[in-house]
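Missing here: one protein chain of the complex. Every other protein chain is in place.
Going by the order they are written in, the chains are A, B and C; count residues from 1 in each one.
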């Protein structure tokens, strides 16, 4: 990661910005949150018409369970214990992915290893690594109406994660709609990446030095709320 | 129909024989009964491990409802009011046909216009008639493990219903396993029709005069219980 | 906080339907269909409708009124023997009728709801109803390629809804209703009772609220 934003602020800034994205739409939304930073988005949603779906079979996922609330048979897709909300319901995994595949989920928030300038996403595998799993990533990027990528702007060793062309195996082609990093907000329009908000710690020229992907700058470029 | 068996006995004889067929297997069975004579089979089943499925979404269909029992929202696939049995359950039509298509229904009992000597069944349409419907017939003959045809031996104007080749549009090819008429019981073995039981009112030569289909006679031919 | 209100009147709900729409209607025979929504459509000026339903009720009864009113352009379903008006209208060239085996019909509606564009089924292989459809062999058996059945509007009948739109059904009035609720752009549920959020058992909700756009309360007996 870059040194511009303190480590402990990167995730919360990204999560807060994404929560704002949803709340500002002022409409009923059904959202699936991936493991990691995406899960943090739930902490910043203050809206009773935004409903969280967990692909392991629950609509109306509440906050993370703690202490006496913990029920080992009530978990989210990241295996974390969660709570119920009023009006929640349970269903099997085929119905759950039916919601996703059938276009009933308004947005998914996912992490990524790489996003390239045409909106391709690589987030499921690093070949020959110790990990071997796709989970619901391919179903989610193909099925959710809006695909939001939450990721630090650069990898832990400083390499850009917004790249020209994904070098890792792709999860879905041209599926990214919005990428939020600690340094900016990028929207995909007709498979072109457009910077619409920029963090106070950096300017466009500086952002280009930590971004491999070519991106356009929106004429209405605004400061990113931090 | 032939004059050999009194009209009012034809249906009950067929239904009773089919009920016996199931009960004699002495095992748990799940059975779907079509409209008309097939429905009567239920009246003769005395076995607590034979369960009736209605394709409109019920397992454990009870007897026909009468008087105060009638609930217009509790019907079988023939639109008749029915009752519940203990342990019954409800489900949607996709799950219901999932049971049928997935091979979980042991037998279906259906009526037919024609069955031919290779086991083809025609029971869904008489072209250019006043009727236009297939219902679950094609799903049932393709999906049920055993397809039992319950029909009078000849049509109301005396024409054989067991024919060389179906003249009407076919519901399913080589799907008939058992045909029970008031005059006999026929089983299909390797797409050949074999008479295994014969009614007391007739002999094999007589039966051939009212049967267009070629059939073999089982060496162990037995009298049909009436 | 924005209020979430899905309940509306029958008139408000039906006002969202357009002439020419593909409308799914739940029910089996004259049982388990959304009676007041159907009443309202039959009393409206809507026309050129494609009605997607198991059957079309009886002559002049239930869904049969759509046909008598001349509101039907096409039917997609599986069993019209209970309403001979359908064969008559088709034979006269007044309407188009597409018959689909009942199980394939149910699965096709579910497929639309869950984003499956097409699937293979054994029902009808080699018959008139498979004419023109692609086939393929799997494990030595032949199957027909069947398409998802989508709609603009689904009119469904449920038993209870909570104010958010979660639905439960009643006995065999469940039938196609939960499937159709998933398969249309706009889903309107007619219910016998509306209860507060949280009152329905989360384990027993059949249609989660994300599939439901509007809920109307049945008021006629």
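Just so we're on the same page, a residue touches a chain if its C-beta (ideal position, glycine included) is under 8 Å from a C-beta of that chain, and two chains touch if they have at least 3 such contacts.
Because the structure is predicted, anything quoted here is derived from the model rather than measured.
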Contact with the hidden chain, among A:51, A:91, A:113 or A:215, goes to A:91
Tell me which of B:38, B:143 or B:184 is the one touching the absent chain.
B:143
Among A:5, A:58 or A:176, which residue is in contact with the omitted chain in the full complex?
A:58
Given A:24, A:66, A:128 or A:209, the correct residue touching the omitted chain is A:128
Residues of chain B in contact with the chain not shown
26-28, 30, 47-49, 51, 53, 59-60, 84, 86-91, 94-95, 97-105, 143
Please give every residue of chain C in contact with the chain that is not shown.
107, 111, 114-122, 136, 138-139, 141, 143, 147, 168-171, 201-204
Absent chain, residues of chain A that touch it:
54-58, 71-77, 79, 90-94, 96-98, 100-101, 125, 128-139, 142-143, 169-173
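We adopt the following convention: only the chains that are shown with their structure count from here on.
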Dist(centroid_CA(chain A), centroid_CA(chain B)) in Å evaluates to 56
Distance between the CA centroids of chain B and chain C (whole Å) is 29
Averaged-CA centre spacing for the pair chain C and chain A, given as whole angstrom:
35
Interface hub residues of chain A, defined as touching at least two other chains
none
Two or more other chains in contact with one residue: find those residues in chain C.
110
